[in-house]
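My questions will all concern the structure given below.
A single protein chain has been omitted from the complex, and every remaining protein chain is retained in its original position.
Chains here go by letter, A and B, matching the order in which they are written, and residues are numbered from 1 within each.
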Amino acid sequence: MVQTWLWIGVFSMMIGSLIFGFGAANARNERWKILYILNFFICLIACGLYLAMAMGQGKNIIYGRPTFWIRYVTWFMSTPLLLLDLAFLGRSSVAVTGSLLGANAYMILSGFAATISPKPINHVWYCVSCGAFLAAIYLLIRPYRIEAEQKHPRSKKVFRKLLTFHVVIWTLYPIVWILASTGFNILSQSQETAGYTILDIVSKVGFGFLSLNSLYQLEQIAETQSTKDFEPSAI
Amino acid sequence: MVQTWLWIGVFSMMIGSLIFGFGAANARNERWKILYILNFFICLIACGLYLAMAMGQGKNIIYGRPTFWIRYVTWFMSTPLLLLDLAFLGRSSVAVTGSLLGANAYMILSGFAATISPKPINHVWYCVSCGAFLAAIYLLIRPYRIEAEQKHPRSKKVFRKLLTFHVVIWTLYPIVWILASTGFNILSQSQETAGYTILDIVSKVGFGFLSLNSLYQLEQIAETQSTKDFEPSAI
Partner (left out) sequence: MVQTWLWIGVFSMMIGSLIFGFGAANARNERWKILYILNFFICLIACGLYLAMAMGQGKNIIYGRPTFWIRYVTWFMSTPLLLLDLAFLGRSSVAVTGSLLGANAYMILSGFAATISPKPINHVWYCVSCGAFLAAIYLLIRPYRIEAEQKHPRSKKVFRKLLTFHVVIWTLYPIVWILASTGFNILSQSQETAGYTILDIVSKVGFGFLSLNSLYQLEQIAETQSTKDFEPSAI
């Protein structure tokens, strides 16, 4: 079953890459192109990850736990692009974008340390990683959201939906981690793999579509707004 | 002979670094300075690579093949700078530059995976890497070239020359790879080393000079153009 889930990962990410890649090639303007390109590379990196895992690579028995440490290598490259999606849509400042990328890198690196460390040191790193995760969530729902709403006052709903989706999905990752062999060992190997695969598909392909939908809505609202400026009621 | 070629690499790259470094220190303006600095670091990184290899480092027997895996570590750092040379000369957009850097990183990382994987998995990664390479070539000869020509309509020849040189040289790398011990094992160790060394010198020192020449020509053409605006024939 582990193997099946990994190949499901390969093909889902390949389909995601193809869709976003064609989108990028045919994007109507630079803004759409950049968003498509970000989503394309997010899926392409994940596709490479699943291909490696499906061929039995990037995996070692670490302190008695069979561990796909390669996940962390690719997450280190794909998660910043996911956050750039958000920063790009919200037209975030350098301070907000930089803090988000920093907190995220800290979260992935300490999560990696947790995964390759023996007990009980791995629990220390797990707590550090969760701390960085909470910091990233705080940054998203406070400074990021406030800034995005200030710059798009009519599109508050768009950002609330986007953030809710993002925060819910990302929160499930540390839960899988602590339930799997890395933590309390409640999930079997194939359940762990299924969990991560489903989360990856939703958080990468699914989030990609949501980000495109968000840009569409932001443009619609901006258009309505600028049209209204010429309406009698606005004068 | 392997050793000789490696020391040839060290000294060629050292000479390249010195020339471009002095060029950077004495550059007439910021534009020239940036181009010189890029070429300086490209050669300096390669110089460090050849020094490591000449001292017998960065090499392991991987699945029976003596492999300089360190090449990929340094290529991962020097190839983005080479593409920044091109993006800088062509005044490329964020979308084009980002896509190029992404495709290049994917090519190097999957090439590295090919090099450290057992047969037949290494051939899967070789194909993935060639796919990323073809994507990079497509990006260069279509969106990159179109954009560069739009921004420099009188300098089409400059970019054609630059791209032809770049594409031809880069195409020879995967050919050496597949003929060497990593692939069909036709080339001897010293032939493989000679091949990579010559390619590295041409694609780094040689390409550096070509990029400087291109900037010179772009400035000449721009000057002629702006001079012509004041000529009677232009009125």
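As a working rule, contacts are C-beta pairs under 8 Å (C-beta built on N, C-alpha and C of every residue); 3 or more make two chains touch, one makes a residue touch a chain.
Predicted model only: the values in this text are computed from it and were never measured.
S.K.: Have a look at A:Met1, A:Ile121, A:Ile186 or A:Ala222 and name the one touching the chain we're not showing.
M.R.: Missing-chain contact among the listed residues: A:Ile121.
S.K.: Of the residues A:Trp7, A:Tyr106 or A:Phe165, which one touches the chain left out of the display?
M.R.: Only one of A:Trp7, A:Tyr106 or A:Phe165 touches the chain omitted from view, namely A:Tyr106.
S.K.: Among B:Lys33, B:Lys59 or B:Arg91, exactly one should touch the missing chain; which is it?
M.R.: That would be B:Lys33, which touches the missing chain.
S.K.: For a quick check of understanding: of B:Gln57, B:Gln150 or B:Asn185, which residue touches the chain that isn't displayed?
M.R.: Checking the options B:Gln57, B:Gln150 or B:Asn185, the one contacting the hidden chain is B:Gln57.
S.K.: Tell me, which residues in chain B touch the chain that this view leaves out?
M.R.: Those residues of chain B that touch the unshown chain are 24, 30, 33-34, 37, 41, 44-45, 48, 51-52, 55, 57.
S.K.: In the whole complex, what residues of chain A lie against the chain that is missing from view?
M.R.: 93-95, 98-99, 102, 106, 109-110, 113, 117, 121, 124, 128
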